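Before anything else, here's the structure in question.
With one protein chain held back, the other chains of the complex are shown just where they sit.
The block that comes next holds chain A.
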Amino acid sequence: MSTRIRVAALAAIVVLSLVAAGVYVLRVQREQASEAKAAPAVPVSDLTTAMAGPHLLFRNTALGNGYGKLAVVPLSDPGGPRALTGVSCERAYSAAGRSVCLSARRGITNTYKAQVLGDDWKAVGDLPLTGLPSRVRLSRDGALAVTTTFVYGDSYATVGQFSTRTLVTRIGGKESADLENFKLYVDGKRITAADRNLWGVTFADDDTFYATAASGGKTWLVKGSLSGQRLDSLRTDVECPSLSPDRTRIAFKKHGDLPNGEWRLAVYDLRTGKETVLAETRSVDDQAEWLDDSTVLYGLPRTSDSGAATSDVWAAAADGTGKPRVLVQDAWSPAVIRD
């Protein structure tokens, strides 16, 4: 091949690649623009009516101009029309008229925000947040908020691996407690290894909480005390605990001997020590939420018919019986507001 032919061939390949990639990106951009203008792909209803009784707050993942916004459905008709708020969040939780919204803005440097919202969905304050939003919970009276984020490079065991940071903040207060500074005891023995990690908090009352502790590749369910700055292990292989409304059981993710990156949902009875694996046979990576004392909610990702990434909120019986069902389609990060 002569040099001229080769230069021509390269020019053709460069132009072809440029045009093809450019056309692809522009098409995506046009699609996004028309989708953003389009009405949501699901029926919508009035916000005040939806919030009048017990309701479910979630992140709407239905395509359309409400994508990523918080939405509400009444518990009496969870599969029915949803009411959209104007707030966009990656994850959210709500209790006692207060909500916490974790959001991420992506760019060359990513910025993350945790905002406290009043019952009119207006921001009333910020919580400290460093890293990619992962879990958020409020205590039942809405006084304490806890966020788990994963902070890039906070781990040293495998360079480049993520590590978590979990902060408990009294809303309106100035100080936050970093759970990694609490004393961790496993079977009564103090663990000081620097690879301790804590995440997925669920509050029992104004002082007591449950969480996941990890060190040396193992995870534990720990019971913590804010005033005592201390964590005690209760059980191994428990991640992302969630306390039932009657405070007797904990729903959690169990890894067992599954392949890497897979978990099953289970419920642990704090009184009897009995563990029940739920009927959900797919891998769940979410902090479960309780619909009521007998039903557990969780999110599962799904690829929609149009190829877009979405997710649904599922419900499974807490006693391990029955078959899981979709509670809300195109939804993520459920929070149940009972009163």
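Following the convention adopted for this analysis, a contact is a pair of C-beta atoms (placed from the backbone, for glycine too) under 8 Å apart; a residue touches a chain by one contact, two chains touch by 3 or more; residues count from 1.
To be clear about the criterion, contacts and distances are computed from a predicted model.
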> Which one, "Fe-S cluster assembly protein SufB", "Major Facilitator Superfamily protein", "Formylmethanofuran dehydrogenase subunit C" or "Peptide/nickel transport system permease protein", is the UniProt name for the chain you do not see?
Replying inline: "Major Facilitator Superfamily protein"
> So which of A:95, A:132, A:146 or A:251 would be touching the chain we can't see?
Replying inline: A:132
> Considering the whole complex, which of A:20, A:52 or A:277 touches the chain not shown?
Replying inline: A:20
> Which residues does chain A use to touch the chain missing from this display?
Replying inline: 1, 6, 9-10, 13-14, 17-18, 20-21, 24-25, 28-29, 32, 90, 104, 106-112, 130-132, 134, 149-162, 164, 193-195, 260-263, 285, 301, 303, 309, 311
